[in-house]
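Partial complex: the chains shown occupy the same locations as in the complete assembly.
For clarity, chains are labelled A and B in written order, and residue numbers in each chain start from 1.
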Amino acid sequence: MADEKIPYSLNSKAVSQATRAWLHTRGVKIEEIAELVLLLQQKYYPSLTLEECIHNVEMVLTKREVQNAVLTGIQMDLLAEEGKLLPPLQDMIEHDESLYGVDEILAFSIVNVYGSIGFTNYGYIDKLKPGVLERLNDKGTGKVNTFLDDIVGAIAAAASSRIAHRKQAERERDLGLPHEPEDSEETSRRLHAEKLKTK
Amino acid sequence: MADEKIPYSLNSKAVSQATRAWLHTRGVKIEEIAELVLLLQQKYYPSLTLEECIHNVEMVLTKREVQNAVLTGIQMDLLAEEGKLLPPLQDMIEHDESLYGVDEILAFSIVNVYGSIGFTNYGYIDKLKPGVLERLNDKGTGKVNTFLDDIVGAIAAAASSRIAHRKQAERERDLGLPHEPEDSEETSRRLHAEKLKTK
């Protein structure tokens, strides 16, 4: 038969949908992550709405780097919950061992996507464990959320950074200051056109 | 008088223009960074053009995280060149001391913006020092480029990661696979519309 071996080709939509589906299966709603964002950001932007926070969380979740971390972390939690990891890794993840920091490392790769300004928000929320994080961190349920609680906090921190960048852009526009959007194909086309003109 | 103290408000266009101006002043052309990108990526994408690489370098340079690192690094080089840093920091930066790694740390914050897949490209190019990097790394000129050579390599690595993400998107489109673009407001509006329909 011809198609015996179809070469592997990634389907980014499948990765994206799996990310949302796995979060849902593990009991995390986008709205709950958005509530963390609102908690972190409303003192800086009093008019910030939950709807805006939801939008920003959704944008964060479209990033491949974020999807990779979410899927890998939830997979580890699932396997630990089913007792399918080898000792001593099984014990470390099952007990959320204090010297095991791979969960923080994955979380950090999420925060990093929107830059270093999110570091502080991540640490703060991960320590206080408000809202959904408190539930995820409850050790008496038989569930293992060693990776997931850090990942959810990181998504909230990344969305907060995204908001900070957008709000600055809005402020500049409101003040009539010259503004330069980040990594936008439109900007690029304009810059290119300007350059041609000056040649 | 009313305006005695005008509150500070960032002007993102000024930051963006300073980034390009400082690179220019330090003798680094966008085209030279693009050549590093082409060197890194042409074996994976034989049809990649220098023009595309230039575009991707320009996009990387519109990111605030990148601009912050470029400006900070070049500032340190300038001050070291003028002998204006305090010892022993002056000596460490002037001599590109092997145990001083803050230049690598700044470079890394650039690479990180487009995700972890750029780590390898950065290290590779920083070690081999092809093209513009060889010139920047020449210690006999009286110039101090301790930060700049790492920063230029990092911009090239980040642009390479950006290309990898874009090329994957193109491939999916060519194969007729479902595709989901990353962090795009358009996608968001579509997702939102779909959600409203299913309610």
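FYI, contacts are C-beta pairs under 8 Å (C-beta built on N, C-alpha and C of every residue); 3 or more make two chains touch, one makes a residue touch a chain.
The structure presented is a predicted model; accordingly, all values stated were derived computationally and were not measured.
Every protein chain here is a copy of the same sequence, 2 of them drawn, and the whole complex in this file adds up to 4 copies.
By definition in this document, only the chains that are shown with their structure count from here on.
Centre-to-centre separation between subunit A and subunit B, using Cα means, comes to 22 Å. Across the complex, subunit B meets subunit A through its residues 9-17, 55, 58-60, 62-65, 109, 112-113, 115-116, 165, 168-169, 171-172, 175, 177-185, 187-188, 191-192.
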